[in-house]
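Only a single protein chain was left out; the remaining protein chains are all shown in position.
Letters A, B, C and D mark the chains as written, and numbering starts fresh at 1 in each.
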Amino acid sequence: MTVPALKAKDYKSGIKAVWCPGCGHFAVLSALTKAMAHLGLVKEEVAVVSGIGCSSRLPAYIDTYGFHGIHGRALAAASGLKAARPDLTVIAAGGDGDGFSIGGNHFLHACRRNMNMAYIVMDNEVYGMTKGQASPTTLPDWSNSKMTPHGTGIPSFNPAAIALAAGAGFIARGFSGEPSELTRLLVEAIEHPGFAFVQVLSGCVTYRPDQKLWKEEVHPSESDLPTDDPVKAAQIIQAGDGKATGVIYAKQFPVWQPENRTDSKLNTIEKEFLL
Amino acid sequence: MTVPALKAKDYKSGIKAVWCPGCGHFAVLSALTKAMAHLGLVKEEVAVVSGIGCSSRLPAYIDTYGFHGIHGRALAAASGLKAARPDLTVIAAGGDGDGFSIGGNHFLHACRRNMNMAYIVMDNEVYGMTKGQASPTTLPDWSNSKMTPHGTGIPSFNPAAIALAAGAGFIARGFSGEPSELTRLLVEAIEHPGFAFVQVLSGCVTYRPDQKLWKEEVHPSESDLPTDDPVKAAQIIQAGDGKATGVIYAKQFPVWQPENRTDSKLNTIEKEFLL
Amino acid sequence: MSEAETVTIESVEEFLVHAMELEEASYEHYEELADTMEVHNNLEVAELFRKLANYSRLHAEEVHQRAANLALPTITPWDFKWKCPSAPEAFCMDDADYLMSSTKAMEIALFNEIRGRDFYQQVADNSSSEAVKKLAIEMVEEENWHVEMLREWQASMQEEQPQEDLDPPNMPE
Amino acid sequence: MSDSSKQATSQSYSVAITGSGGSGAVTTGRILLEAAAQCGFQGLMTRSAGPQIRGGESAAMVRFSQDPVECMGDEYDLLVGLDWRNIERFADELPLSDKSLILSDPAAGEVPALLRSNGADILEVPFKKFASGLPGGRLNMVALGATALVCGLDLKALETSVKAILGNKGEGIVETALLAVRLGYNHDHRPRITLEAPGKSADHWSITGNQACGVGALRGGTRFVAAYPITPASEILEWLAPRLEKLGGSLLQAEDELASINMIIGASFGGVPSLTATSGPGLSLMVEGLGLALVSETPVTVVNVMRGGPSTGIPTKSEQSDLNIAIYGLHGDAPHLVLAPLSIRDCVFTTQWAVQLAEHLQTVALVLSDQSLGQSQAIIKAPPQRELSLARKVEATPDAEYQRYAITPDNVSAMSLPGTAGGMYTADGLEHNPRGTPSSMAVDHRTQLNKRLHKLEDFDFGEDWADVEGDGRQCIITWGSSTGAVKEVAGWLLAQGSSIKIISIRLLAPLQHDRLKDLLKDMEKVLVVEQNHAGQLFHYLHAEGVLPVSAESLAQPGPLPLRPGRILRALGGGG
Partner (left out) sequence: MSDSSKQATSQSYSVAITGSGGSGAVTTGRILLEAAAQCGFQGLMTRSAGPQIRGGESAAMVRFSQDPVECMGDEYDLLVGLDWRNIERFADELPLSDKSLILSDPAAGEVPALLRSNGADILEVPFKKFASGLPGGRLNMVALGATALVCGLDLKALETSVKAILGNKGEGIVETALLAVRLGYNHDHRPRITLEAPGKSADHWSITGNQACGVGALRGGTRFVAAYPITPASEILEWLAPRLEKLGGSLLQAEDELASINMIIGASFGGVPSLTATSGPGLSLMVEGLGLALVSETPVTVVNVMRGGPSTGIPTKSEQSDLNIAIYGLHGDAPHLVLAPLSIRDCVFTTQWAVQLAEHLQTVALVLSDQSLGQSQAIIKAPPQRELSLARKVEATPDAEYQRYAITPDNVSAMSLPGTAGGMYTADGLEHNPRGTPSSMAVDHRTQLNKRLHKLEDFDFGEDWADVEGDGRQCIITWGSSTGAVKEVAGWLLAQGSSIKIISIRLLAPLQHDRLKDLLKDMEKVLVVEQNHAGQLFHYLHAEGVLPVSAESLAQPGPLPLRPGRILRALGGGG
């Protein structure tokens, strides 16, 4: 199929985002559409699947097929879609609450299952949509939510470490404040054959104004990354400050996809019941 | 309170197990009651909480308080119980399907939350109770289940790796074929302040007769374990064959337990609504 | 941008691709700001961003016309030779606030325009190609004109301090 | 739909075979059923077992007839005891009368008083002694031979069946079994009953209800299944997995039911008719996903194989107690389809219809099968293929005006499938306007609520909504697996010259009010029969305003099957 050269903005739906001005998710939207343009994806052959949260509003703003599902189930819906329609480029997206709290189990198993799709988590260490409660990635001493008035007191969830332990073959960290690099990461993630996980530090101006400091704290990862050695990757992730961007780990594993053979007829199958 | 010296068998309820003769879970029951006797636990101050599966039948066979809940939710019920009743010794138990498939999310978050409880997973790499389907720990090429006639094709779930990445402070592996060592591991797990995870290789004679070979394959872990270095633990877990027994990782993190202060009266609190 | 290392662009084609990306990104960015301001009922500022977007669009069209008969190379989004995290005139997102005043919006615009100008200036300074230099200087001049115009607007505006929104946020889902 | 009106009554024979761990009661039953099938009978086999995972006490119940067999009847004609260990655990599942016969081995000890109390005859055959005369001989095969003789089944057919069922165990085993079977068969008893054997039929199927649901799913076009194992639904999945992939489809074993329901929603959004199967606890976990499918108008079908509830309940036993959750279990105003197969054979059609209705109406279809249908083996007439002109309305050439949730005359909007240029939209579980853009405006909410309601209410479901038989001023309304016993009662009454109308509802939601009311007008007596504690159908029919105030309810929870005699008593007012 010949692909007319589309620009990033051609991948935007024109529906105006309800996000707060200044929200990091805008940059993710922009980087993702740039990545799509760069890859020359045919719009109708792409589906963006999400859960519920501010971040999960993403699909509506993109002019591809989209599915805005229920809280925590983006990866499940995306996996079903990809299993049934291997021809599509499937991108799952959502927030840290959606993906790591209620959706944690699907995250584990999607990493393991290694279907060919990208998963973008816009991590703002907070539940934006429900007014600022602590999420799994929130640091234990953040005490600005009334639901956890002394902070959660629980060490925060390390998405890259979990993804690695669960068997993901592509793990990257991006930052909404570095949209060009983010575009590159997303391109690589979409191109990676298998499950590609991108954690995007995407600040919430409304409930986490402190995240404006991320501009100073985020830095490119130092080492000679990506590595394809899981032990090294584990070391780097454990030792890191969680603010280093880049592809951390990239390794090709067999991609799981059900075989869609067609070598029988229903009539034939039904014969088995004859005496 | 003075504790009368109880024997392991005093911790058994007398209800006859429905397990298949030869099932590994018998050894877990026996090791657990031995561990209880060794620790001199007061029976009524212990609660064993489980989900659904052959393994999850455990509580009924133990003469402590027990809760046989629903599939996958043992850790949630155990966490609630411990939060409300910090005085109890809480032990969660179940199978690989219960804990790592449907219960995966609670496993992740229980590791992170680090409440003071032990979690015993009787891992037979199969769903025994529902007649032998593949579980997350089943190897990808095991094709004896009709639901996955060519095997799952998906790399198996590495419980120790996940527990480590999720932040658990105590990770051990035992074997139903080594009940004495298993007793020791369970004693250590119960004594560990915080969340202690014990994966017990506990063969299913009915659906995994091949696991009779475990007797030959299981071996003590070689290295100078346990370590308290997560990077080293990660290395060992990643490199291992999954059949090495012993405590792999032990490190003390702050234990999470809600404070139960009593410094106000409801009357006083209600005054806030006065104009 | 000013702190960045030297940027060298040696062909007109490469330069035009940069200029095009810069202006288009700027256009899209202002459009997006205008949209969100509209969504958030800050109509004055929305209108201002809309105006700026329009300028950038015109600018981009100009660049397009210049490039009409040239075979332009493709540059991947992350290989552009600016050192800032995105196209020079499309930044400052997290400074955006739905209550921002027109003067604050002007500040953002000026920051962007100046950064754009500085980019062109660096190209002009460092390129060994006369053709590139010439084009770059033209762009610098245009951007300078932009900057001047913005400054004039700014001067004509009343300094406004945005007021804190006393209302609590909503919870849409 | 139904040729089952010629329900087996006196023209049937029923046998229960019991034994403890390893005695092979179930295998004996399977071979007996197969032998009856080889003789041309139709039949049914159910089973019951203790709580042990394997090796517990168990029983196989077999009934066969020249006519369709859709329930077990009231008492067993024949009880065969391989041994009597732990028989008290399920003696109440094995009703006998003074017309019954007990076949027992003196070596197994006396027949328990419990079984003898109704005055059944006892016939002794030394199973064990005979078997021990053969190297490797099994007493259940001796018993099988003796049983087949009592049942009047042909030895040839029996031998064929032994080979068919034990074939994969190796020749040695088959040979020994045949010897043992002959020993039992040639023992000196005469047949107790001689049903005329119709002769092997070329269009009879041997199938379980779970398999039949699988066939229906495939006939309906299902090509993607995601599921999580659960008793008693797993066999649907186990049957489908290897077969789907031969038809270009696939089955994905999910990490849990939350995943499986959302996976099939994703797949269906992609255009592939999708289904899952589960039981109560799994269905509970799916209701949030069902709401999403409903609001996003993504067709999905869920086969719920009911078991004793609530909570984990009694997983191995049948009950019809999930009607409430099936109809009312979604939050919000959430009309959707609920269907129930009326027999094992009907599992094929009802599941097919459900899948195609879901596709056609772009909604959720729930199929309420149950353990007694799902896990019983039946010999039935092959269900004919039915072409239904029901399919998803797809927009192949969307233009700029395309609206995913457009209001149309039939309230079904054409769906644009991923891959279709120009039809891009975002499916949403948030309330939305016709384009699919989230909206909280009253007009959009009302419009879409009406759309989702009326596409169901206004659709003409035709005659398949129920099986209606008989006439008269008395009426039984029933649903699902209870239909078998109800039809047996109707058969008895007909044989006695009295008449009754039977309405077996296949389409439970949307309820076909007008049709039902029409059928019920002028009824003097209406009895609603179902297998649960609360009378869930009874209350539902009242909720929908179709029942006369005088209607009565016969609701009996599991685990015991509803027996025709019980229904007859309820009809007589002696209930």
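The working rule: a residue touches a chain if its C-beta (ideal position, glycine included) is under 8 Å from a C-beta of that chain, and two chains touch if they have at least 3 such contacts.
Predicted model, so just to flag it, every value in this text is computed and none were measured.
Taking every chain of the complex into account, the absent chain touches A, B, C, D.
From the options B:A8, B:L39 or B:A83, the residue with contact to the chain not on display is B:A83. Taking the complete complex into account, D:G280 is the one of D:G280, D:G470 or D:P564 that touches the chain left out. Within the set D:E238, D:D322 or D:E395, the residue that contacts the chain not displayed is D:D322. Although one chain is not displayed, its contacts with chain D can still be listed: residues 51, 89, 92, 258, 280-281, 283-285, 287-288, 291-292, 294-296, 308-317, 319, 321-322, 324-325, 327-335, 428-431, 438, 440-443, 445-446, 449, 453, 532-534, 536, 539-540, 542-545, 549, 557-560.
Where chain B meets the missing chain, the touching residues are 13, 15, 43-45, 47, 49, 52, 59-60, 63-70, 72-73, 76-85, 87-88, 105-106, 108-109, 258-266, 269-270, 273-275. The missing chain lies against chain A, touching residues 18-21, 52, 54, 70-72, 101-102, 104, 127-131, 133-134, 136, 145-149, 152, 206.
Assume only the chains that are shown with their structure count from here on.
Here the CA centre of chain C is 68 Å from the CA centre of chain D.
Note: centroid distance chain B to chain D, computed from Cα atoms, is 38 Å.
Separation between the centroids of chain A and chain B, computed from CA atoms only, is 31 Å. Within chain D, residues 251, 255-256, 430 each touch two or more of the remaining chains. Multi-chain contact residues, meaning those touching two or more other chains, occur in chain A at positions 52, 105, 108-109.
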